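With one protein chain removed, the remaining protein chains of the complex are shown where they sit.
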Amino acid sequence: MTVSYLVTQIFNGLVAGGFYAILALGLSVIFGMLRVVNFAHGVMYMLGAFVAYYGAQLFHLPFFAALIVGPVIVGLFGLLLEVTLLRRLYKLDPIYNLLLTFALVLIIEDVMRVFAGALGSPYATPEILAGVTNIGVTEYPTYRLFAIVLAAVVCGVVWYVVERTPIGARIRAATENPTLTRAFGINTSRLISAVFAIGVALAAFAGVLSAPNTNVQPSMGDTIIINTFAIVVIGGLGSIKGSIITGFGLGVIAAIGAVLYPPIANTLVFIVMVIVLIVRPAGLFGIREGAR
Amino acid sequence: MIRPSRLVRTIAMLTATAGIAASTVAPLPSAAADGGPIKIAVITDMSGVYAGLAGPGAIAATKMAVADFGGKVLGRTVEVDAIDHRNNATEAGTKAREAYDGGAELALDMTNSGTALAVAAVAKEKHKLAIVTGGGTSAVTGANCNKYTYHYAYDTYALAFSTGASIANSPTGKKWYGIAPSYAFGDQMLADFTAAIKYRGGEFVKADRMPLGTADFSTYLLSAKNAKPDVLGVLNAGADTVNTMKQVKQFGVDKQMKVAVGLLFLSDVDAQPEVFAGSRITTSWYWNEDKPARAWADRYAKAMNGLRPTDIQAADYSAAMQWLQAVKAVGSTDADKVVAYLDGRQFNDFYAHGGEWRARDHRVLHDMYVVDVLDKSAIKEPHAWFKIVQTIPPGRAFRPESQSVCKKDW
Partner (left out) sequence: MRALVAAGNRGLLVGFALLAVALVLPHFVYPVLAINLVCFALFAVAFDLLLGFTGLLSFGQAMFWGGSAYAGTLLIAKFGAPFPVALLGGIVYSAALAFVVGLLAIKRTGIYFAMITLAIAQVQYFFALQFNEITGGENGLPIPSRGGAFGLSLENDLVYYYVALAIVVLGVAFVVRVVGSPFGSVLAAMRENENRAIGLGYRVERYKLATFVMSGTLSGLAGVLYAVGNRLTGLDAVDWHTSGKVVMMTILGGIGTIFGPALGASIFESLEYFVSKTPIGDKTNLVLGSIFLVIVLVARRGIVGEIVHALRPKLVDEDDTAPRKPNVAEHVPAP
């Protein structure tokens, strides 16, 4: 195994990890605030990619605009879902909202199949990011470098907002103690809606970012969401830091694992998850036990 | 409240009664009373990834065949039943069994190898006919061959020996780099391509295997670039192929070497033309290959909103027509009689050139075409994506009879 090969592989891991991290981040933010595991997160990722696709087809929407428009549209859609559906079930066991979002997966995927077919829709890499860049030991596709950097930036921004700003403080407070937060006059209901919309928008962002790289089709969120579930379990549900580090970390581990023994690539994430569960049941960065 | 122990006894008694009752009941009378319609069950993927290459178009093509035949055979009307297997082998097998029990005399299409093998097994069990057009695995006429199943359009062997041999024939097509998924389809494709190019003095310098659903092919593509082969063999299927080809363009791999795609249909190119432009593939038929093909394609297009048929849809028409003629000739829908009539029979139509129903393993032979996928800028009319570069005669396109691995037990 040459150095350039290994470096390439690590970069590939970072690309995959970037997507995992953004998705896990969205899941975590939503979970932290709403105690809802959003099964429809993968669907939101898919919708993001389709907004980019239809935007380009119908309105010649450029890729960089889609990076903003996609999350906004899907975020608004998420807001609609939160206000009309999810909100009704907060008083109950969180499992009901998991089931609700599962139903949404079935419905939205089928609807998209009616519109777009199952085969996949073309989405080209933006001109400016096409081609390869020399990174010293080897050449690497420019678009992928861009994806790594952008994913890292987005993760950093979310982390900063939640951990270091007043609005983040409110979010954390509402997560830790909703009743007390309300007593301080903070409108938690609106905060919850906003957080769900943002979490979903993050998924859509990942979707737009993946559009030039992968086949845009209705079930594209299926596999990635289950991997993301495993990653948030490993990182610790609700932990922002855990999502980011685990996302990138497992991306790289899986990429290297795939080189050493290809058949293990799909299962490596789950095997790591099982090991972590045995050693540290709350996840690597889980602060509180998720369950008594 | 009824006490559980009593409950268990009650249920056990009820069940025992039912069991005795069951063993005496006669099976359901078959719905296919003589004089009723003759049914053709088109078992296909109506909305999944293969809906474009077969699906509704396969139904339309089969209906065209029935209409062209006059809508009747042996004085009975012919009906076409559309059955969606949803790419689920279990479902395909069960639905095929139900269709046969409900009076279907022919199962057609079976796009997706798993469903093809499942339906073939049911055909064998029920002694009814199945003609596979959409499914690709050469096991249909190999390890899983049976008396009641024909393989009509293409198979993995034919793809490999057409595409592979065509490229490896040239002096700049000897060194190959393979990208194949690590499951059954990939194993088959890699084995077939290896044999095909070896026959022409070519070889795989390396073949990477990756799991199904791999989103990132960059490692393999960069490794391929470093290996500097003549040809990149993309031997996966469906969404994986699209992902691979997208990244092939991203890395500019296609500028450095020839790209051969193992399995690709007109509908795939229709969906994502940029992604496949420049690749070399094999097809069993092309709608613009000659005048009769075009004439049929025009009629199809009229019925299907201007869409052009894939080779599978054309094969469905052709196979349905052949079967109807056979039924008429033998005066019966009985599968044994129809098989006896078809075995060894030679024929020609707009789809099959030099066609033969090979008796040895039930492979249907005909010309295959190696084509290059044109760029959007180079096509003269919509859907005219292919340029035929070579016609492979039946004898060379398919596995020779002498090498057949079918254990003929009929």
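We call the chains A and B, going by the order they appear; numbering starts again at 1 in every chain.
The rule is simple: contacts are C-beta pairs under 8 Å (C-beta built on N, C-alpha and C of every residue); 3 or more make two chains touch, one makes a residue touch a chain.
Since this is a predicted model, take the numbers as computed values, not measurements.
The residue from A:V51, A:I73 or A:V105 that touches the chain not shown here is A:V105. Among A:I192, A:A206 or A:M220, the one in contact with the hidden chain is A:I192. Contact between subunit A and the unshown chain involves residues 33-37, 85, 88-96, 98-100, 102-107, 109-111, 113-114, 174, 178-179, 181-182, 188-189, 192, 226, 229-230, 232-233, 237, 263, 266-267, 269-271, 273-274, 277-278, 281, 290-292. Residues touching the missing chain, restricted to subunit B, are 1-5, 7-8, 11-12, 14-16, 18-19, 21-23, 25, 27-28, 46-47, 51, 84, 86, 88-91, 93-94, 97-98, 101-102, 113-114, 117-118, 121-122, 137, 139, 182-185, 187, 211-212 (touch as defined at the top).
Definition applied: only the chains that are shown with their structure count from here on.
Interface residues of subunit A, counted against subunit B in their complex, comprise 4-5, 8-9, 12, 15-16, 113, 117-122, 124-125, 130-132, 138-139, 141, 143-144, 210, 212-215, 217, 220, 223-224, 255, 258-259, 262-263, 265-266. Of all residues in subunit B, only 47-49, 51-52, 182, 208-216, 218-219, 222-223, 226, 239, 242-243, 246-247, 249-252, 267-268, 271-275 touch subunit A in the complex they form.
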